[in-house]
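Missing here: one protein chain of the complex. Every other protein chain is in place.
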Amino acid sequence: MTTLQESAPSKPLRQPVFGIGTIAVVAGLIAAFAVPVLADDYWLSSIIIPMVIMGLAGIGLNLLMGYTGLVSIGSAAFMSIGAFSTYNLLLRAPFLPLPVVLILAGLIAAIAGVIFGLPALRIKGFYLSASTLGAQFFFEWLFTNFSWFSNDSQSLTISAPRLQILDYDLQSATGRYYLVIATTALLIALAFAIVKSRVGREWMAIRDMDVAASVIGIRVAHRKLLSFGISSFFLGIAGALWAFGYLGTADAHAFNLDKSFQILFIVIIGGVATIFGNFLGAAFIVLTPILLDRLSLVIDLSFLGDQGALANLQHIIFGTIIIVLLIKEPDGLSSLIKRGVAALRPQARSSG
Amino acid sequence: MSLFTKAMSLATAAMAVTLMSSASFAEDGSGQQLYPLFTYRTGPYAPSFIPFGAGNIDYLRYINEVEGGVDGVKILVQECETAYTIERGIECYERYKNGYNGALTAAIYPHSSGLDVALTDKARIDKIPIVSPGGGQNIATDGRVFPYQYPLVFDYWSEAQIIVDYIAQQAGGYDKLKGLKIATLYHDSGYGRDTIEPLGILAKKYGFEDIQIPVPHPGEQQQTQWQQIRRANADWVFLRGWGVMTPVAIKTAARVGFPADRIIGDIWSGSEDDARPAGAAAKGYLAVSVFPPGTDYGILKTLKKDILDKGESDLKDNSKFGTVYYNYGVIEAITFVEALRTGHKKFGNRPLTAAEGQWALENLDIDQKRIAELGAEGLISPLKTSIDNHKGETIAAKIIQWNGQSWDTRTDWIKADASLFADVIKAKAAAYAKEKGIQPRVATN
Partner (left out) sequence: MSYFFETLVSGLFAGVMYSLVAIGFVLIYKASGVFNFAQGAMLLFSALTFVTLTEKGMPFALAFIVTSLVMVVIAILIEWLVLRPLRNRDPLTLFMATLGLSYVIEGFAQLLMGMDVHMLDLGIPDVAVQVGGIYVSQFDIIASLIALTLVATLAIAFNKTRMGISLRAVAADTLAAQSIGIRLPVIWRIVWSVAGIVALVAGLVWGSRQGVQYSLSLVTLKALPVLIIGGFSSIPGAIAGGLLVGATEALADIYVGPLVNGSVSTWFAYILAVGFLLIRPAGLFGDREIERV
């Protein structure tokens, strides 16, 4: 890995009580809860909700990849475990309230994460990445092949039997948004706490030099498995939200290899070893195809050929952006923005 | 700021402006009927979409430009690329569910069985009809439980019946089915497994041996499956493939020495792109066809004269004209236009809202006379919907055969006996209603 610094947004948090950090957090929360007033159904349902959930999934992978240095390309598998666990818990244990179900689903995903993380004790690098694909294909197969998981539904799909907290129905776009944003806010706080904790520091030590880490007494194996577990916990909850907070109905193929790659791209684009960067990455992943699709409505692009050519052009542009980012901005968009802000600051001072 | 930083900021700003302003640039759609065309021009299934989309677009273009719209109402086609993914399909749905710049949305055709399922709950809340000709959920036939789903024209249970009927016909009667071995090679997915249950029922009824063999997605390697088929000495193979699975199946059949004219493909295994890549091995291969290929139908001749020959077709490659997927597109567009006409009779000649579209789709009646007027004799079979039946009362398909270059039609419409499975489907719908806490509608009048 290239040298990674700690993420900037966390620094203000270290300052004394009621510092800028606290104010920023409070302002951020207020802004997040005011979004449904400003955004219409379209923005909520098809842009903001998926962006937030994919950002959360990005955090999940980033904890493993950015902080511990273990790359997984099977992230979507753990999302699917979260989604299918949530469905079955809601269905088969109707007395459990939704928040408890989400936590349990996350824990089930975490257990699976630890099991599929076991090879990390013996291998690393590509071999490990390639073997995480085993999880990807195994769970996709499991959830398609045993219809018990989808309550024997004809189409092997799952949809939430009920989505409510204390009798408050969350089916509407606004309701689903609040469910998603509240869960995500809590998990962001948890992610910061973990990264700042001893565990987080030990992860980074393992990432930067695992031999040295073991010499200074870090239990490398234990910490790696913990990283897999916590990462999968986040991914599992993100998966549940993706299935029921966003899609509404899902099947195992909603969590296919493409989704795993998307999460990987979110981490690369947003920046490894950041928390808020994942949301930049998610915004990029969600918005780029929509923007390119819309571009054709605004500008006459017929000189490029037909609509099909345009759709292929999107692939090329997307791939190119990934490569360019890797070359020019290995630390992702979050570092780009940091530099942009830093560049603007002196000007702001001189003018003000 | 580095050059790169500047370029990125500029690009971001430009993107933001595009997203915010795209609506205001577009033409005014008021007084028009919106047809949101969900496309998948990229990805593994793009080859089937291209002619399919063109059939849709060409027919609607013909209606707009030659007939002056549907009863005078112009149709505004807006494309939205889903890449055959559910996420992007949902974005398209949200984008167009409430119309576009004044043009009203009467119905949405998601063009994907997976998306159809994913939109079920959303459509129920938004009250938008979701129409999937040939690819809808069979359970949604029961319009009392699924007011907004329209699995028009076809379902896989009826397909299983039609296959068995055809085999009986070939064997010389239903009594000859006893002892025959019919192997179903299916794409291992919800779609593929859908025929296990009806074939089980049919096997019990007629006494043939029912062998089910799954092929995992995408199906590029099927040697073991075909060895199983050969070892079991199957008489017929019902091939329920999807994408690359079909040509590989046909080729592998030839490798193990199974005759192509004993393989009957599913409707999604019965296009030119399914048979042609298998080369010589596909000669004699049979398939079920709900969207018969060919250019010999009145409406196809009209389209050729008024659209294709004038260079206004959406097809880049004119040899795709009259192929299975092109004709599928035309048929789908016909269902949309005919639904609008039905609505116009009740609500007047103006763009329909989703509620009016829902009524129209529920009271569709394309009878033999209307089919003749459309110039679609032999292309479509009669379609009549009601609150109890969102699929259509008679389900029928033809059997077609690949001659090495193109498809030949082997049979006339084979009609499925709707009464056979009706109770099972109703029971499934009722169970669904119970799980979801839905109060089924009661048919009024």
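Think of it as A and B in the order they're written, each chain with its own count starting at 1.
Definition applied: a residue touches a chain if its C-beta (ideal position, glycine included) is under 8 Å from a C-beta of that chain, and two chains touch if they have at least 3 such contacts.
Predicted model only: the values in this text are computed from it and were never measured.
Participant: Decide which residue listed in B:D28, B:E220 or B:E393 touches the omitted chain of the complex.
Facilitator: Looking across B:D28, B:E220 or B:E393, the contact with the absent chain belongs to B:E220.
Participant: Of B:V256, B:I387 or B:A431, which one is in contact with the hidden chain?
Facilitator: Candidates B:V256, B:I387 or B:A431; residue touching the omitted chain: B:V256.
Participant: Give the residue, chosen from B:I162, B:L202 or B:V248, that touches the chain omitted from the document.
Facilitator: In the complete complex, the chain left out is touched by residue B:V248.
Participant: By the contact definition given up top, give the residues of subunit B that touch the hidden chain.
Facilitator: That gives, for subunit B, the contact residues 41-44, 46-47, 50, 188, 214-218, 220-221, 223-225, 227-228, 231, 243-244, 247-248, 251, 254-257, 273, 276-281, 316-317.
Participant: In the complete complex, the non-displayed chain touches which residues of subunit A?
Facilitator: Those residues of subunit A that touch the unshown chain are 1-2, 71, 118-127, 129-131, 133-134, 137-138, 140-141, 145-146, 210, 257, 261, 264-265, 268, 305, 308-309, 312-316, 318-323, 326-327, 330.
The rule is simple: only the chains that are shown with their structure count from here on.
Participant: Could you tell me the distance, in whole angstrom, between the mean C-alpha positions of subunit A and subunit B?
Facilitator: From the centre of subunit A to the centre of subunit B is 34 Å.
Participant: State the interface residues of subunit B toward subunit A in the complex, per the touch definition above.
Facilitator: Going by the criterion above, the answer is residues 1-2, 4-5, 8-9, 15, 18-19, 21-22, 25-26, 39, 41-42, 46, 50, 78-81, 83, 85-88, 90-91, 93-95, 113-114, 117-122, 125, 137-139, 188-191, 193-194, 216, 314, 316, 428, 435-436.
Participant: Could you list, by residue number, the parts of subunit A that touch subunit B in their complex?
Facilitator: Those in contact with subunit B are residues 41-42, 45-47, 50, 141, 144-145, 147, 151, 153-157, 159, 161, 171-172, 246-251, 253-254, 258, 287, 289-291, 293-298, 306-308, 310-312, 314-315, 328-329, 333, 336, 339-340, 343.
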